[in-house]
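Only one protein chain is missing from this complex, and each of the others stays in its spot.
Moving on, here comes chain A:
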Amino acid sequence: MNSKFNINAYSHIRNDKISLNGDIVFEDETKDFSAFIKSAYKSQGMDYPKFFKMDNLSKLTFIAADLILQSISNSEENIAIILSNKASSLDTDRKYQESISDSNNYFPSPSVFVYTLPNICIGEICIKHQLFSENSFFIFDNFNPHHLWIQTEHLLKTKKANKVLCGWVDFDDSSYDAFLYLVEEHGDLNHTIKDIKQLYLCQ
């Protein structure tokens, strides 16, 4: 399917590496995700204390999105966000369930509870970058470029957004995988399902 829109930037976080537009910007073979993403945060020179309060899915998404959004001027831009994954917020759901499973030690954590929805990670991006735009979070068995393409094209063609940040952000247990890309009028890569698939697999 043809499109008049283009992919202007993309990021990956997987296999101990973080890359922007195919170039590795951070690498750390630390096995533990928490240590890995904390090192990544510091390596990017970020100053955003709320990062440490986020759950793992939000941290993963936040870093992947920030790489792209800080490279563009997004002031007064209408940037929509469409994300997807397989595990939803299951990793945090389990942690929350553990905190309420013992009736004799029943102290549910409010700060864990607030992350028991997958789309909270979109909210974290919107708060940091002051985005007041359209957003959606979809759950699929696998990365679904076709669905993302349709949603993105609709938002851009109907002018509900000038740009769309979209992709896949999955976290479960110790497994993580993030691939985000920015679609807009300008860019070097065509916004086609074939190109999205190739970019997803490229790192």
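We adopt the following convention: a residue touches a chain if its C-beta (ideal position, glycine included) is under 8 Å from a C-beta of that chain, and two chains touch if they have at least 3 such contacts; residues count from 1.
Here is the rule we use: contacts and distances are computed from a predicted model.
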Among "Transketolase", "Amino acid ABC transporter ATP-binding protein", "Putative spermidine/putrescine transport system permease protein" or "Acyl carrier protein", the UniProt name of the subunit that does not appear here: "Acyl carrier protein"
Hidden partner chain, touching residue among A:25, A:72 or A:114: A:114
Touching residues (missing chain, whole complex) on chain A: 38, 49, 52-53, 107-111, 114
